[in-house]
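What follows is a structure written as structure tokens; I'll ask about it next.
Missing here: one protein chain of the complex. Every other protein chain is in place.
Chain naming follows the written order as A and B, and within any one chain the residues start at number 1.
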Amino acid sequence: MAGKSTYVASTTFTRWLDARLPILRLANDSFVNFPTPRNLNFWYTFGGILAFMLGVQIVTGIVLAMHYVPNADLAFTSVEGRIMREVNYGWLIRYVHANGASMFFLAVYIHMFRGLYYGSYKAPREVLWILGVMIYLLMMATAFFGYVLPWGQMSFWGATVITSLFSALDQIVPHLGTTVTTWLWGDFSVGDATLNRFFSLHYLLPFLIAGVVGLHIWALHVPGNNNPLGIDVKGPQDTVPFHPYYTVKDAFFLALFAIFYMAFVFYAPNFFGNPDNYIQANPLVTPTDIVPEWYLLPYYAMLRSVPQKLIGVLVLVGALLTLFFIPWLDTSKTRSCRFRPLMKQLFWLLVGDCLLLGYVGAESADAAWQLGGMQLPLVWLARLGTLYFFGFFWVLMPLVGRLERPKPVPQSIARAVLGEA
Amino acid sequence: MKLALPLALLALAATGAAAEDVGQPLPPKTVDWSFNGPFGTYDRGALQRGFQVYKEVCSVCHSLNLVAFHDLAAPGGPGFSEAQAKAIAAGYKIPAEPNDKGEIFDSNGNRLTRPGVLADHFPPPFANEQAARASNGGALPPDLSLIVKARAGGPDYVYSIITGFGHKPPPGFKVIDGKYYNPYFAGRNISMPPPLGGGSVTFGDGTPATVANEAEAVVTFLAWASEPKLEQRHLVGFEVLAFLALLAGLLFLAYRKVWKDKH
Partner (left out) sequence: MAETTEPTRRDFLYIATGAAATVGALFAIWPFLDQMNPSSAVLAAASIEVEIGAIQPGQQVVFKWRGHPLFVRRRTPKEIAEACAIPVSELPDPLARNANRADDAPATDANRAVKPEWLVLLGVCTHLGCTPTVSTPQVPQGSYGGWLCHCHGSEYDTAGRIRKGPAPQNLAVPPYAFTGSTKIKVG
């Protein structure tokens, strides 16, 4: 809760500094003596993990940029010939960065689903949620640009497919789409001009992310954290100071996350990748299956579920824009799904739906399941999944909020925590 | 009566075999590589034999652009000494810089060359893609520096391809003119002729030069070429994970201590 500052500058120097730039005061009030609900569980550690991952990606990225060459003829060799083989620990920094992107998205999805489950997007935290969605979109753009940089087959063809989506605008305004794609490419197809600008943007966006993260934490600190019970903090007995309680908890779960992350870096560094990206980009040869990285697969499935290009693009954009409206789509007075028996089940169906869409996105466009003697084209599963996605947010959230009978929430956090003990 | 079940199973198997989906390649054979698993390392002998196979067989068509001669003497690799690597390098002809007259060709029109040094990379067999295609019936032999990572199935796939020749195509299967039947390759028509026969090379360490041994050696070498830092990665990985486990343990105890009176 943003209350009175409890910081007391104890030395001459800190008093002097506090009178000129109260940065230590800010640090104390935000991360030391910040009252935090005492009942935050494991799912609440992912915010800290995300901040750590942003730091890791920026540091490894800046170091990689010392050796990478953003030129279509030299990029692939600068990564696979120079960084991976010649630069001291280059292989390590590259694998940390590449797998770091996957870990970053894994953490952000858990973080977002946690927010959905506990109603952390509801009043008064709507702006907090919106800033989060903005961070998510910036992350997707950053990851998209970053994946192009090694200039492998998937880099090139993924860039071609996604940037070509804008040509769908031709159907709204003649020639608008091709004008936009030519402008994006700087050429008549993805090429060196495209690569150079993607490198510039890939370097820039993470710092925009860092700025929005600052706003995100600020917006969080005004009302204070939500908690698994979804009820407001009633007084000091409901909270503990952030340090040492949540610094140590965040540190512990960060260490566990790091074990998971490093296991991939050192023992399965290409698990999340695609072998085709170890082939240098060739504009004349298309890979058999063009697939984005796993964290973009659900959107890929939604895009391909619609045969008409423009509608497919609108569906994809619509899915992302939907996220902005969530604070107003949910009409329930109860925040946490712990006390919302129906929404809880629909929530888990949404999780399953996203996983299903992700699976379909990875398969080829004409893939089908063999069921007995019949064939079920996966595109129908994608359509079903897309329908549920939109239905969940635009139909179920507003309706269930009104129709559901939530369970009674506890009187206070302290009662719930200490009472149970 | 007793024979009914086995006969039925046999019939089922027979129909299964006849209905082999030749639209799909066979899944790769599984090989127990020395570098598999978290503690895997490259077999030094296999790396050196594999280098010999690459040099004497594969390098006629396939380049190895990203590997430098000094890599042959680097830790985690074939383990040649610096002097041996230098000698290997000197055996290669590298296109030379223009001479004092500014020429890069000799009087017969051949490219002027100089002996390789440690800093050089393996020179490609063809000057450019067009020359490579012209010498290989229009097909382009891919560079092998990353081949093991550039193919789904990795070393198992590469091994299956080079040992997968000699199968009879199923009845009715069309083998395209100039290509060869290989059931492990997508489409089952591959442009590469069978690269290895028994005795294609003579191994200095006395290992019998069977196709399987040659293939195992060259795939180990190519796996190293694709991933030269594997051994260092496994070693550092063990140290990092061990440290993180220790740190997580300490943090867990600290977490419990801090929260002791709050639960």
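Criterion: a contact is a pair of C-beta atoms (placed from the backbone, for glycine too) under 8 Å apart; a residue touches a chain by one contact, two chains touch by 3 or more.
All values reported here derive from a predicted model rather than from experimental measurement.
Put simply, the missing chain touches A, B once the whole complex is considered. Note on the undisplayed chain: of the listed residues A:Ile49, A:Val63, A:Leu128 or A:Ala301, the one touching it is A:Val63. The residue from B:Leu26, B:Leu118, B:Leu140 or B:Leu235 that touches the chain not shown here is B:Leu118.
Among A:Pro35, A:Gly90 or A:Pro206, only A:Gly90 touches the chain left out of the display.
Residues of chain A in touch with the missing chain: 59, 63, 66-67, 82, 85-90, 92-93, 251. For chain B, the residues in touch with the chain missing from this view are 68, 70-71, 74, 117-119, 243-244, 246-247, 250-251, 253-254, 257.
In the analysis below, only the chains that are shown with their structure count from here on.
Residues of chain B that touch chain A in their complex: 38, 65-66, 68, 71, 142, 145-146, 149-152, 154, 186, 226, 228-229, 232-234, 236-238, 240-241, 244-245, 247-248, 251-252, 254-255, 258-259, 262-263. Contacts from chain A toward chain B in the complex involve residues 38, 77, 80-81, 84-85, 91-92, 95, 240, 244-245, 248-249, 251-252, 255-256, 258-259, 262-263, 265-267, 269-270, 275-276, 278-279, 288, 417, 421.
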